[in-house]
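The complex is shown incomplete by one protein chain, all other protein chains being positioned as in the whole.
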């Protein structure tokens, strides 16, 4: 490309935002269609590399729902869910881990590095990054876990050496066993633990609505207290709940800003960062 | 355990070897039955953790043959080999990567960390560690690659922060695609590139024999020139060739000592290190 | 500003150029109308702050011709020139130094810092940055000097701590006296001495022409040998000669790329950097 | 020089004082006749270089009254004062800045560097060192400011790399404009902000007297409370007040010792430092 | 030596203990027969070198009773003791210092270095490590001192550079004079001051007994309150008292574990460290 003066001007408009986030850690929960559509994938990764080069410190966290079910079905196993959570027997856990840590994670790493970034893929097992315990709940879901402890040193060591960490949502249990943990929750815990300036949760919708059916009820800023009320009243739907919970975890850990954004828009990450009013729904304390 | 004076004495006998390798990098090609048998697995990992704590800097490299074939068969694909190398179409490559980077690698990481180590699993894609190109050869084996370049910085960065790198034998191609590369060769290239003091190649036999049928012909020290001759004369069998080649690559890169050892013996790593004469076959320049 | 997706896309187009110059030193000779026109001034400074924040290490070098003459005239002294060089008696030198180091330099520093940069103004006297000797020549021009030695440590120390050095073209003589030195030449010497990746010389014209009257004869790339020939043949005019000489000095000191660009275009610095073909005339070895 | 044993002995007598101030920051307000008389100038600068080499960390702060008025008069502007403060319209401010930052500052830097020191001249604009706001007061004095904030990082960065900072009394306003700020006050604020061990204010008299007409009333140590009383009672004259205020600011900021000394005595700085009882008037909490 | 698999296994059993003390400071009061018997000497030094190489940071403290008396007698002076403390006139002090700092200390240093360690011998005078004052008491014992202050920086500087400090029990008085200080007390004070994880006091008996005559009354863990009571009741004998006091000083200074062990057993240091239950008597808060 050859920049015109007008295009250079657009670049310069980004300056205040670049200054604001220079040296700051930004945790991105990567998910939804942005992980499926090839153009969106490359778009997200390029945005991340740009963030890295203009001085921010992005960390990506991802799950990998559809890919897991696809592999399970090829292996003749039928995915089963209870309240949106995957029933995870030992064999399923093995598949989950292979797909998340071996396919999805390395696929993202590969795209970022091909665009000139320096990504390193991690699972929660590496350096005991995410220690899990068996998830609470009425139903025994098997190897479904919840975060017991984050050991963030491997993340800060990698950031210090200018790598881009990409974290898959597999955690290590007390005896070295694997646990399948909600990636939204992991993103929130990591953001809190590393002192991130911003947490961005990618979804496939523009954000939160008072009434999802009525697009005019879009909420651009939502207080934690109101979010809790909307969860109780089921105005916030099941898929959105862990994202909102992740934001609340992050806010409790002094993350400055938390956002739910629409990953299906191209350059949604940049639009959120390089904008005063932000896009999507910002959850505030 | 409570040490007796005699047992403490055995500890003290290790001192000269501990001194010799203090701060030195030791590359271990982990493979064979030691990756299948659960007791051997834990044994190898514990030896590695010990090496780490007494001041050495171990790097593990692994492939994962049997596990790959097992998953392929579950998925209804029949493994196919030409001259010992796996025919790797796109779908196979995806399975190879899932198994190696998602299952085998994280399994080893998990055992080491459970024993108190601080392992971080990597594939050749992470930070572009292993860049591959399509393998030469008469037959098109698909995504079978050979090492084009090693970018060892992620290894030295991790070693500097006292992590134990565990590397799976998946490499990144010029366009970000995955390549299946022989793990023996990767171990040799890494040893040469990071300036290792020692390369240890685990096999399922005690080492190299002039005549494998006659156990009295065991060779404890083998010159590179003689090794080449024995390859040409087929005295060194097909499975052993890449291990010997790895040693030759390492020696060309100024690695001090290279060894082919029997991973089915418990504590084979320690026996090799804490011994004047060594075990197995040492390949020398 | 709120970025649209299209605008974010323009940002992303800058990525390869940002990557190319990450951590690299870029010396900019700031001069001409861009130092007089207030909008251009702010534009240049904002471009410099952007370069700084996206990871480059800019150094600005400036003279200050018109301002000097203005102050002299207020003081009742008539500026006098021989072959384009100012006749500089002791009193004139005092005025030159006051204007360059006290007015022009601090003015630039002030704009940059007001835009969020961290500029530090220097004259060649600070830490003996530019040591001069009396200029050669038939006519005695008084305190007109030429560079005898550059002591770049204060520049590298400031860059290491993320400051933006702004250097005025006053130098220190062997006995601590002041010398008026051509700012173009200082820029070239500094670029060579600090190992800059790029030298950009701002002028008020688009670059070099074979025949300035015929705009179709614009030269986008000029070999040093050809530049020398064009100087001898007076195709390159007197004002342009020190700029071309600065480029040649820089190239001799292994600066990768040297450019003569039109500072009267808004965002000329960014257009040069964020472009494959470049703008202006590039002088090459 | 060739030292005799007696002279070497004098050197050795300095040892306890050298030990006491090793690594400590000493802020010197340089002013009065010591800035006009050429021998005194060189004397002060040589003392500063000595202090630097025996392990102290001196910072010089200066204004430049007489030089400013001289340049103004050459430019046909009559200096005007209200209560000892210069009425500073925009044109005057430009002259003030040119003289202070371009002539006086670089003149001091040049002498120090010629004596083997490594001075770097700064104005309050560099790295936003001194941020000012318009001075309070009944009369509008134009661009006369007072210190709003000190950003001492550029000072500590330079000291860490063994430079001698020389600071002129020009400050930066909220919109990047220049302000003329009392140099005494700046010295006091800097001393407080960098954690100096000592502040020395140079004057043209031996110190403070109860009754200036009666030399027998010299005060060698003055408590802050008494100083305040003497200011109210006008025993401390107008010129001395900002010097006393600077000492009080410094003491409030935990500077250990503050002194008003006679800069017209040769080696006054060294005599103050290398003496138990001190010279001049010491202001104490 | 060539390790068998069984011997390697003994090595591996040490792993948890090596992990526990990695990077921790361990202060060892070296004394009793282990300083006289040549085999024990070499044994202790080899254990210390092993501890050093497996990542611990040992500091040795020693006195040297029998050697002092031997030299005194050669010089025709009869050693004299009051309540177990040596009467130390000026001449005796000179002998004490020569023997401790010149003979005993350098002898230990020499053995350790010959075994591949990097020991540096210190007396309490070096860098003012141990400042003493005259000991309290009814009888004037001359130059017998007690610890007034520990300046541990030379120890931590040496440990940081991987040296093994060996400290003799000579201290410096307020006027630079030498003091003979109990080595047990010095060990306790140093352990407290450097933040040691463990203090081990070597004696010639297995530890503390309720009734020394009845070996069945051995105490493996003793509370500070009980120890005080046993001192008052003289169940703890005169020679053992300073050892117990050293442990109490260390515990008051947050040392984690303190032990009284039998230095006449070979590998007593290792047996204490590489054992869950420990050997000897552990003093606990």
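As written, the chains take the letters A, B, C, D and E, and residue 1 is the first residue of each chain.
Criterion: a contact is a pair of C-beta atoms (placed from the backbone, for glycine too) under 8 Å apart; a residue touches a chain by one contact, two chains touch by 3 or more.
Every value quoted in this text rests on a predicted model; they were computed, and no experiment measured them.
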**Study point:** Residue of E:4, E:114 or E:220 in touch with the missing chain, whole complex considered
**Key:** E:114
Point to revise | Residue, one of E:28, E:99 or E:208, that touches the chain absent here | key: E:99
Check your understanding: List the chain D residues touching the unshown chain?
Key -> 1-5, 7-16, 18-19, 22, 46-47, 49-50, 53-55, 115-116, 265-267, 270-271, 274-277
Revision key, fill the gap. Note that chain E touches the chain not displayed via residues 71, 74-76, 94, 97-103, 105-106, 109-111, 113-114, 118-123, 125-128, 154, 157-158, 161, 163, 170, 172, 175-178
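The rule we apply is simple: only the chains that are shown with their structure count from here on.
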Exercise for review: Calculate how many whole Å lie between the centre of chain A and the centre of chain D, each centre taken as the average of the chain's C-alpha atoms.
Suggested key: 56
Exercise for review: Report the inter-chain centroid distance for chain C and chain E in whole angstrom, where each centroid is the mean of the CA atoms.
Suggested key: 68
Check your understanding: Taking each residue of chain D in turn, which ones touch at least two of the other chains?
Key -> none
